[in-house]
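Got a structure for you, written out below as C-alpha cells; questions coming shortly.
One chain of protein is taken out of this complex; the other chains stay put.
Now for chain A:
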Amino acid sequence: MPRRLFAAVAASSALLLAACGSAPGTGGTDAGATPVPGGTLAFAVNRDATCPLDPQQSPASLTSLLARPVVDSLVALGPDSTVKPWLATEWTVSPDGTAYTFTLRPDVAFTNGEKLDAAAVKTNLDRIVAPATKSQAAASLLAAYAGTRVIDASHVEIDLKRPDSTLLTNLSTPALGIQAPGSLTRTPAEVCTQIVGSGPFTAGAYTPAKGLSYTKNPAYQWGPGTSAHTGPAYLDGITVSVVPEDTSRVGALSSGQIDVASDIPPVNVADISANSQLALEKFTAPGGVYSYFPNVSRGPFADVNVRKAFRAGIDWNTLVKQLFFGVYDAASGPLSPTTFAYDKQSSAAYAYDRDAANRLLDQAGWTTRDAEGFRTKDGTRLTLVHPFLASRASAANATLAVQVQAAAKQLGIDVQTQNVEYPAYLAAFVNNQYDLFDFSWSGSSPSVLGTLFGSNNISTGGKFATNASRLADPQLDQALSTALAAKDPAAQVAAYAKAQQAVADQAAVFPAYVTTVAVGTRADVHGIGFAPDGYPTFYDAWKGK
C-alpha cells in the first residue's frame, strides 16, 4: 500500500504512518460486558492533517482515521486479512483476475438523502483517478484501474488493466470509501473540511488546530461484517481535539478531561497500564516496519557480504528495547509479524552475530585499519553516507541513528550521518547519493514488498520512487507478480514467502522496529477497535457509567 514514505522519519506518530486501513471494530476488548448506548466521547489526536477529511485526496493516516466514522467501504478487512461484506453483499472475480463484480446492499442511504447505487461507486472511483483530484495516495491504490461499469442499480463491475490481488484489501480502506456523489460536486477544498457518507456518524466541519465533532447517524443499519454489533453506533457523538504536545494529551487523559488519547508515547505506556482508572489498547500494525535500507547500487553496499555484515553486526534488539522502553518489538524482516503472509522462516537471517559480521567484512576484503580504527581496502576507508532528516525525526529515531553509527564504528565502518533539510534529503534519495537510508512504510497488505523492493520502483531520472535499496532482483520481481496475480490465498502466501526469502538472501533491508500503536482510554471506555492500518475506530465503542 503506497503511502507516505519517510513517515516514521517525519514523526514518531503512528497516525502519520501509511493510511491504508479498514473496517471499524476489528479489535476491542470487553467481549463480555453489555454495551450502554449514549454519551459523547472526547478524543484527542496528536496532529493536524492538511486536507483532514478527504482520504481520496490526502495521503495522511489521520485523514483515514477522521473519515472512517463517516465513510463506508464496499468491503471490510478482518484482523486475519479475510475480506467481509460491507456495502457490497457479495462479489465475484473474473477468471483472469481483471474484472470484479459487486452486488450492492439495496437499503443504504447517504446522510444527505442520496441512495447508494452502482453509479455512486463509479462516481467515487472515477473521481479518485481524475488528475483534478490531485490524489496523493488513493489513486495509487487504483494503479491498475481501467474503469467502472454500471451493470444495473445494484451491480457494478470494476475493470483492471492487469490482475491485482490487493484490490479487495484496497477497497476496504477509507481512501477508496464511497462518499455521497452529490457532495463530490463541490470543490476539492470544500470536501477536505467536510465530507458526506453513509457511515455510522456524520461529521461537522473541521477547524485546523482545533478539530471537529461527529453526531450519530440514527438510520445506520449497514455496519461492516467485521464489527461486533449491527445497527446505529452506541455513542451519541465524538469530539476530536488536536493536542500536539504529548504531556498535555497524556495529562488530559489521566485527569479525566478526555476519554481517549491517540499516540501514547512509549515512555508513558507503563504509567498508563499501571493506572486503574485508565486502560491501554495496543495494536501492532501490519505492513512495512521502520528500517534502514542499504543502497545496493553503489559503494561498499554493492557487495552483499558488506550488507550481511552490517545486518548481523548491529544488535538491533537491544537498541530497540532500550529506546522504546520495551514497548516496541525489534523487527525480524521487512514486514510486521501481523501482516498477512509474513514469513517466519526467513526471519532467522536477521539474527545478531558480531563475529560473523567481522568475518564477512574480512572476506569482503576490508581487512586493514586506518589510524581511527576504521576498516580500509586499497587505502579507502569503509565509509557509508547516511542522509538524515533530524528536523523531522522523532527523538527516538534520532537516538537510534546515533547508536547505529556507534555500533557500525565498532565494526570498523564509518557511517557519515548527514543532517540535511527536507529538499536536500529528498534530492539525495532521488539522485542516488546515499548508502544508507531509514524510514518506515506502513500499509495493511504484503504488497508493500513490491513497493519497497520491486525493480519497477527505483527512482530514475529525478523521479521519486520508493525502492530505497535499489535492489533489482528478477526472482523477487517474479515472486511479487505471481503474488499479485494469484487468486488463491495459499498461493499468495507461498509467493510472498519466496519474496521475503529473496530480500533476506540479498540483505536488502536492516529492519529496526515494529511500530506498536498505543491508544490510552479511560477505564470506562469500551469497544475501541483498530483498523488494519493501526488507527482507532469507534463504531463499536461505548462509555460505561
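As a convention for this text, contacts are C-beta pairs under 8 Å (C-beta built on N, C-alpha and C of every residue); 3 or more make two chains touch, one makes a residue touch a chain; residues count from 1.
Throughout what follows, contacts and distances are computed from a predicted model.
Asks: Just go with whichever of "SigE family RNA polymerase sigma factor", "Zinc protease", "Iron-containing redox enzyme family protein" or "ABC transporter permease" UniProt uses as the name of the absent chain.
Replies: Matching "SigE family RNA polymerase sigma factor", "Zinc protease", "Iron-containing redox enzyme family protein" or "ABC transporter permease" to the record, the invisible chain is "ABC transporter permease".
Asks: Which residue among A:A99, A:A119, A:A252 or A:A302 touches the omitted chain?
Replies: Going through A:A99, A:A119, A:A252 or A:A302 one by one, A:A252 is the residue touching the chain not shown.
Asks: Among A:G211, A:G313, A:G333 or A:G450, which one is in touch with the chain left out?
Replies: Answer from the full complex: A:G211 touches the omitted chain.
Asks: By the contact criterion defined above, which parts of chain A meet the unshown chain? Give residue numbers in ascending order.
Replies: 2-7, 10, 44, 48, 50-51, 57, 59, 131-132, 134-137, 139-140, 188-189, 192-193, 207-211, 241-245, 247-249, 251-252, 254-255, 257-258, 392, 421-424, 426-427, 464-466
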